[in-house]
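For reference, the structure is listed below as structure tokens.
Every protein chain of the complex appears in place save one, which is left out.
Note that the chains take the letters A, B and C in the order they are written out, and that residue 1 is the start of every chain.
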Amino acid sequence: MAADKKFAGYLCTGCGIGERLDARQLSQIATREGKMAACKEHPMLCSAEGVQLIRDDIAAGNATHIMIAACSRRAKVEAFSFPEVAMSRANLREGVIWLRPEGDEHQETTQEMADDYVRMACAEVRFMTQPTGSGEQTLNRSLLVVGNGVTAMTSALEAAKAGYGVHLVCDEGELGGVYKDLYKRVPFRAAPVGVSNARTAPLPQPEEPGVAEMIAAIQANPRIQVHLNAKVTKTSGAPGRFSADISVESGSTVTENFGAIVQATDYKPYDANLLPEFAYGKSPDVVTNFELERLAKAANGGPLKRPSDGKEVKAVAFIQCAGQRSDKEGHLPYCSGFCCTESIKQAMYFKAQNPGCDATVLFDDLRTPGAAGEDFYRAGQQAQVTFSKGKASAVDINGGKLTVKFKDLILDEDTAMECDLVVLATGQVPNSGPDPYAQLAVDEAPTEEEKAAARKALEVAPPSILNLDYRQGTDLPHLKHGFVDSHFICFPYETRRTGIYAAGPVRRPMDMKQAIDDAAGATLKAIQAAENAARGAAAHPRVGDLSYPTFRKEGCTQCKRCTVECPFGAINEDEQRYPQFNESRCRRCGTCMGACPVRVISFENYSIDSVGQQIKAVDMPDEFSEKPRILALACENDAYPALDMAAQSGGQISPFARVIPVRCLGSVSLSWITDALNSGYDGIVLMGCRRDDDYQCHFVRGSKMAAERLSKVGDTLQQLNLEQERIQVYEVAITDVQRAPQLINDMAATVEKIGMSPFKF
Amino acid sequence: MTEVVATNETILVVGGGISGMTAALEAAETGKQVVLVEKRPYLGGRVSQLYKYFPKLCFPTCGLEINQRRAKMNPNLRVLTMAEVTGLKGEKGNYTATVKISPRYVNGNCTACGECEKAVSSEFDDEYNYGLGKRKGAYLPYRMAHPAQYVLDPRLIGTPEADQAKAACKYNAIDLDMREESVDFPCGAVIWATGWQPYDAAKIQPYGYDRFPNVITSVEFERLADPQGPTGGKLVRPSDGKEAKKVAFIQCAGSRDRNHLLHCSRICCMASLKQCTYVADAWGKDADVSVYYIDLRAIDRFEDFYAKVRGIEQVKFIKSKPASIVADKEGNPVVHGVDTEGYNRYADSFDLVVLAIGMEPSVDQASFPVDIVLNREGFIEADEANGGVFAAGCASDALDVNRAVQHATGAALRAIQVVHGAAGVEG
Amino acid sequence: MAKRQYSFYPGCSSQKGASSSNYLVSVQTMCEELDIQLNEIPDWNCCAASIGYAGGGELPRLTLSARNIALSEQHHAGQDIVATCAACWLSTREAAERLHEDQSLLAECNTALAEAGLKLKNATPIKHMAEVLVEDIGYETIAAKVKKPLSGIKIAGYVGCQTNRPFGIAGESYENPRYLDKLVEALGGDALTGYEKKVQCCGGALAFSEPAKSQEMVKGIIEAAYDHGADLIVTPCPVCQMNVEVYQDEINATYGTQFKMPVVYYSNLMAVAFGRSAKEAALNAQIIPAKALDDLAAK
Partner (left out) sequence: MSDLNTAMIERYRTNFLKEVEANVEEGEWVKMCMQCGVCSGSCPLGKFWAHPPQEIFMMIRAGKREEVLSSDSMWMCTSCYNCIVRCPRELPITHIMHGLATYAKRLGLVPQNQPTARFAQMFWDNLMKKGRVNELKLGLALYFMNGFGEGVKTALKKQKLGMNMMKTGRMNPMEILGGHAVKDLSGFQKVIQKAQELEDARIAQHGARQGA
């Protein structure tokens, strides 16, 4: 198709474009300068009729590359959808007439602005090819699920139910994981319809854990193959073509291929030995919530006995947040989210068996959210569990008894209670592998103590779980506290290793019910990744994008910038240290392209040229014209929509600005900057997303990488002896509707102050 | 007449809020045919009315932009707005849905150029701003609304203004003859994502929401804080426009209360912590914030955010469910109660009181068009008896956005399992 | 139209020569106008109000009310019990509900009643007169009977506690009940709907044992009425009426105030509005005369 390119331009004169701008001139520019074979005008191009006009040209083979000059690329997307051809769009409505005031005094510059956008769109499309996928794609309807517990088992069962095959890798001798010893589980439901709101209403009680049933279902399922006492010793490939070595203790290893991977390795119980103040380890009658389940299981409905002397427990105290919600050395800073309901349940074990037994829960905030949660709190109260808002400070051993010292926060006094058994509600420690960026964290730590902390994390790094054969490390990157969670509130399954999804408590602390829901979600994403890989389509956020990065080998200097900077660790290196892009691992952000100092990396529809030529296409008035040119490179996810919305709400922008949307600031090549400066632009504004710990960059590190690269652009300016102010890099949010245009206008003001660039040729 | 192309392998998603959008998009991006039915004229639901998300304090419109792009680009997804499911017959793998579509009086020709809005004059309460502001009778519900297509308020129909609007449109986008219509189409599985609504604050009589203008709800406060909101983001109080520097947040307003909602609405604690930062950011040292709570439920990693807000010296936390609110002569709400940590009585006067209002399911138990297993709070429980109908997000429980999306993604899988069955992919 | 019949529980304080005997007089006048026939429960006893608990304890206290209900069921089968005193109504209705939800208590209670050959079925609705007016008669009917509208008379509706909580009048809120305001409006009066002390406690029986504490609260109740420019306060409860009216001298002495705020019953208002004489309206029993009503009655 690229063989004989047919360029066609289309100009919409609706929405005031025709009234505000000289349409004939725009068409002429498209054909004469923009090299469009023709430029057809239509009073309402997005109408059925207008769209048909374009369709006919495509059908007739007269258009393989089309330039649409109309509204923003964010508008009328459904109407202007021609997947079979390459398309660029000149933003004349939001980008020009809505951002510029009417009136003769503005007419000339506004028209020039529109002229340039048409030139730029023509240039862009000339250097685009409609992508068709890499041809590397394969469909593999099989998932690798790693983990022992309820989360992993749920994932396996849900995948099988959807028609997928599963290899379930469990590193223990039996399935069940952390919930193996569960006696009962916290009820999944609230009271049903019809139950009154009276204090006497019957409420859900602790229920059968259902773990055994799950294991049976797994064993009975022909689609699921379980590997016990097994580890994943090597994972290579990409979505659609993952290959994993599964090795069992006995030493044998099998290699299997997968479409995608779910890591559901749950959590490790917190090590209570770190809580000497509560006499754990000193008295056998101080146990963790995990150990209590075993006692309950052993008692099996009979009296719960003290480990020390086997006497029936007559008084038990639960210490909530044991080693949690605390910044003490060795404690967990977070709340594990499941301990409140677990303790209520366990207190009810004692009450169910002997109502005379005193069961007291010492809590700070009792956290039982939702409908089921609050009903279960009530159920515990109905069972006459005592809830005291108090902070336990110590557990003393005196003879056969234990004394819990605590501050009663309600009665505001230091006090103590005697009991036979103390249960420590300890938390969840994510069972994740080593953070691939642990070393990076050390290097990037701003302060000394943060450096020290990072170094410590590096030292105590856990063993690998996935053993990824990736350039950027063996496991999923951590977000915080060792959890391999997504950073995005709206996208909990946004993963930094394409095709590999974390599920359950390894992602964030959660109870069993949420882990089961989470397993289903992660499994869907894994299935989706496999299906998309089969089509060669990108995963979130550039869903369905068929383009992929390629490079000119002869030009490559094997500098490895691309393999280092890829935010998703998608790029490996072959034996000669050339990049291997692993298309289906790629998220199409273009950070590699931006990173490449020799400009050899490009996408079919997004390349050094597709942007570079737009920059060059702009008509550059001479130094004395008093018409500076300001280049704005704006992130298409946030800054560009902000400018569109500014246009919608009557914002104004300097007529000298030329805005180009980029996939991510990380894709910005320094060559664009130098070219722009050399061709006489007077100022350059770069607008990317927030890049700190609360980063908003949808490609994780893209914006950060760009900022680092651009920090060196000062040298370039010096070489050209241009003022540093001529280039500004900003973090811009989608809500910066007033600010975004202002930043551009500020640059215009700066240029007015420091004068035009001498580089106008 | 609206045509809907569908088969028994189609997935019907009811509700176009964050949960419904997510379920629909995840299914469509897995290659399934999806019909998304939304009652409002636009997608995004309540999330589109939030200023910021906790705990990142990022902007919901950011994720919405991406989801809207996903929706625009995906050929597997069909969106019906101003539409409601009124009937659902059949069984798992083989349903027939009946959908009522209310007239928008604006067709797909609309370019959102805004001429009709300029042509009309009368104004109505702005639903998008919970009635805190006004909008025209021809309107784009909000700036980022998708579909980017205007709406004509039915109250305009039959008035000269309707004709003025029609006359102002160059693109034949305004069709005053549109009528309510009802369409039937098949589907194999249904994802019920009808979300939540704020509990009626007027029912919490001791707090006088119905009597004191300076007692407002947390959802209203979001609109006040939003620069796109009715006050341009200025934190001023309704009665007299006075700057709201001394602000009280009252937790469990309607939640955890046998007189109102029995359940814990989960989000309110975090929402108030987030809104504390709005006040602190707006007034700095002059901010004076009190949070009255029973249990501060900053669950799991949200604890980090709680710690962060506790670090703001202008914010104090009082463990107490306030007994009542009265207004003084200046219209300042005075909050009465007892601080249960040490039992100190208080009668604190504020510029503004924000009720951290509870979440209730937006579909009441009586009006489900299909038999479905509910709990006593009206949330849908996962149950075999629901056949091919699966809840997503807040239709299933009081959830924050992150959990709602998580839940909706799982719901997409369960729906896909059903249509795979219908398609014989399974086995 | 046939008269409505109720089994009537007047209560100790409304007996002749007792503190709210005027209440009974005006209620009888009111009922004549509204075609209501009150059949007094024969040989009723005291309900122990909300203060009897310490002497009696739970079961004896409940049994007091049980006896009244049993007598009513025996002599006025099928008639709803109606009380004019808030405390009487509350104790009786509360006892009925308690005995309904706790069958063992009911059994004990009947064992006790058997001593006097009584038995409690406990199936009789127990109403306050305000409920009868609002729910059985209705504002419209009442308005229709008005001969002398209370035009221009500013009236603060002081609902108090026990007709309002925990049971209250159907459709009313605990914090802002409007039934007195609606009654006043039905009678053509000027209801001070913004009166914020309408549900403030007056101290109840503690007016006797803790006078200072009680009077401090009563002061607030009267002050607020003055703030709203009230000519008088209207109440549905004998304890409220007594506590708010009769201690004004003492309050003035303690606080240096000059209170002289008339406090009347809704039945006083109605009797006057229905065109009956000051005597029939029992206005002569006001310690602080309700001049506005006296004048109207005299017209």
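Throughout what follows, contacts are C-beta pairs under 8 Å (C-beta built on N, C-alpha and C of every residue); 3 or more make two chains touch, one makes a residue touch a chain.
Remember, it's a predicted structure, so these values are computed and weren't measured experimentally.
Participant: Write out, one label after another, the shown chains that touch the chain missing from the document.
Facilitator: Within the full complex, the chain not displayed touches A, B, C.
Participant: Thinking of the whole complex, not just what is shown, which of C:Arg4, C:His75, C:Lys148 or C:Arg165 touches the missing chain?
Facilitator: C:Arg165
Participant: If the hidden chain were put back, which of A:Asn62, A:Ser308, A:Gln381 or A:Gln439 would touch it?
Facilitator: From the options A:Asn62, A:Ser308, A:Gln381 or A:Gln439, the contact with the absent chain belongs to A:Gln381.
Participant: Who touches the missing chain here, C:Glu40, C:Glu108 or C:Asp294?
Facilitator: Checking the options C:Glu40, C:Glu108 or C:Asp294, the one contacting the hidden chain is C:Glu108.
Participant: From the list A:Thr132, A:Thr415 or A:Gln558, which touches the chain that is not on show?
Facilitator: Hidden-chain contact among the options goes to A:Thr415.
Participant: If you put the missing chain back, which residues of chain C would it touch?
Facilitator: Touching the chain left out of view, chain C contributes residues 12-13, 15-22, 43-46, 48-60, 62-64, 67, 102, 104-105, 108-109, 111-118, 161-162, 165-166, 174, 200-201, 203-206, 208-210, 213-214, 217, 246-247, 249-250, 284-287.
Participant: Footprint of the hidden chain on chain B, which residues?
Facilitator: 206, 252, 256-259, 294, 319-324, 336-340, 343, 345
Participant: Across the whole complex, list the residues on chain A that are touched by the chain not included here.
Facilitator: 197-199, 358, 366, 377-378, 381-382, 384-389, 408, 410-411, 415
As a working rule, only the chains that are shown with their structure count from here on.
Participant: Select the chain whose centre, defined as the mean of its C-alpha atoms, is least distant from the mean of all protein C-alpha atoms.
Facilitator: Centre-most chain by C-alpha means: B.
Participant: So the centre of each chain is just the mean of its C-alpha atoms; given that, what is the distance between chain A and chain B in Å?
Facilitator: Roughly 23 Å, centre to centre.
Participant: Could you please state the distance in Å, as a whole number, between where the Cα atoms of chain A are centred and where those of chain C are centred?
Facilitator: Roughly 66 Å separates the two chain centres.
Participant: Report the inter-chain centroid distance for chain B and chain C in whole angstrom, where each centroid is the mean of the CA atoms.
Facilitator: The answer is 46 Å.
Participant: Spell out, as numbers or ranges, the residues of chain A touching 2 or more other chains.
Facilitator: Nothing qualifies.
Participant: Give me the residues of chain C that touch two or more other chains.
Facilitator: There are none in chain C.
Participant: List the residues on chain A that touch chain B in their complex, please.
Facilitator: Contact set of chain A toward chain B: 14-16, 44, 46-47, 71, 74-78, 81, 158, 161-163, 188-195, 197-199, 325, 327, 333-337, 365-375, 389, 409-410, 412, 480-481, 483, 485, 487-493, 508-510, 514, 517-525, 527-528, 531-532, 541, 543-544, 637-638, 641, 645, 648-649, 690, 694, 696, 698, 733-735, 737-738.
Participant: Would you pull the chain B residues touching chain C in the complex into a rising list?
Facilitator: So the residues of chain B in touch with chain C come to 205-206, 208, 211, 324, 326.
Participant: Of all residues in chain B, which touch chain A in the complex?
Facilitator: Those residues of chain B that touch chain A are 18, 22, 26, 29-31, 47, 53, 56-67, 69-70, 72-75, 109, 111-113, 143-144, 148, 170-171, 227-228, 256, 258, 262-264, 266, 295-304, 307, 319, 340-343, 365, 373-379, 381-382, 397-399, 401-403, 405-414, 416-417, 420, 425-427.
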